[in-house]
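Shown here: the complex without one of its protein chains, the others still in place.
And now, subunit A:
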Amino acid sequence: MSTSNLVVRRLAGALAAAGLMGATAAQAGEVEVLHWWTSGGEAKAATALKGKLLALGHTWRDFAVAGGGGDSAMTVLKSRVVSGNAPAAAQIKGPSIQEWAREGVLAPIDDVAKANNWDTLLPKSIADGLKYKGSYVAAPVNVHRVNWLWANPAVFQKAGVKVPTTWDEFFTAAEALKKAGVIPVAHGGQNWQDFTTFEAVALGVGGTDFYKKALVQLDQGTLKSATMEKVLATFKKVKDYTDRNAAGRDWNLATAMVINGQAGMQIMGDWAKGEFLAAGKVPGKDFVCSPAPGTGKAYTYNVDSFAMFKLKNDANVKAQKDLAAAIMSPEFQEVFNLNKGSIPVRLNMDLAKFDDCAKQSSADFVASSKSGALLPSIAHGMAAPSAAEGAIKDAVSQFWNTDKMTPKEAMDRIASAAKQK
């Protein structure tokens, strides 16, 4: 309720500003933005950006393609780019930004970045991901923490256990929840969700250095180590606590199971919070957000960003630069992230309006960026090139689904998948 009111107020403000600025915006261009924020909270977040651009006198063309992972959107984007009709900006993130830039279709936006001090506002590891050959080619909108555990405290109370902070506690709690007659872990059996769980286990069991070596640097020795075997065994054990209907379930349906008490907990990034909030739940009271077991001191991030494409029309280029500036502006970062469930990517923001989960996320973000435990999420396309990431995801998902496969076999498959280029 409160967030939607806020959006209305912001929009009203934005429209008033548009009236005032009509005279100054002599070169009004059109921005076409490709994104796949079509679910409830996400769509609201996109509206906030639109308001911002309208306020600057530009026209906004929405190019939303449904489908959570964005596969279908990418297909449409490719055909548009090949036919020479690229949108102004598209939701592209992680190493894919470099892959697109290598094709020579992205436009540098260094002037915007310099004018707005992006280099000082962003943690270096994130800023580097937005650059190609030293030039910014994408603007970040948010930081999602991926290593979260969402729990329903009422269910935990009924089972008489605490929300787990280590993997041992996790399995004790899961056993108790099972006895209490609820599904311990809400899971959606789609390969990226399997992979999200795997990543959390890898970080929790193996630790920061292991994660970096194995899943970011794709080091063969680490991928075939005893730690990896332990990670895989733990990962597989989680499956025993999911239900049999998980096959193909969407993540938000799994979240709904935690919301209505059908399930106890879910390992999922902080976009799940949007679902809790949309259902009118209060953080800390109706649901608990806690770092995934064993990962309290680390932070796997998923930074959504918009890559800027080369455009022909000057007015549209102007609009595109305004879009990039608007994306990094404190007001947009606040409104957008309040709706999306994520936190602002700018480091020095006032978080007064944010909830406790976001405040914790932000504190951990800053702390881990200092301690070197700020890690890109491989499950969300931040760590590895798409071919290797896809092949590893296949291997992990196959291990999750094939009961006969041993962790050793899975390890070999993952290691050979990591060699893909």
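Criterion: a residue touches a chain if its C-beta (ideal position, glycine included) is under 8 Å from a C-beta of that chain, and two chains touch if they have at least 3 such contacts; residues count from 1.
One rule holds in what follows: contacts and distances are computed from a predicted model.
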Identity of the absent chain, which is to be given by its UniProt protein name, from "CRISPR-associated exonuclease Cas4", "4Fe-4S ferredoxin-type domain-containing protein", "ABC transporter permease" or "Glutamate mutase sigma subunit": "ABC transporter permease"
Contact with the hidden chain (one of A:Pro87, A:Pro164 or A:Gly189): A:Gly189
Chain not shown: contacting residue from A:Thr166, A:Gln220 or A:Gln398: A:Gln398
Chain not shown: contacting residue from A:Val81, A:Val238, A:Ala278 or A:Ala292: A:Val81
Chain not shown, touching residues in subunit A: 69, 71, 74-75, 78, 81-82, 96, 99-100, 102-103, 105, 189-191, 243-248, 386-387, 390, 394, 397-398, 400-402, 413
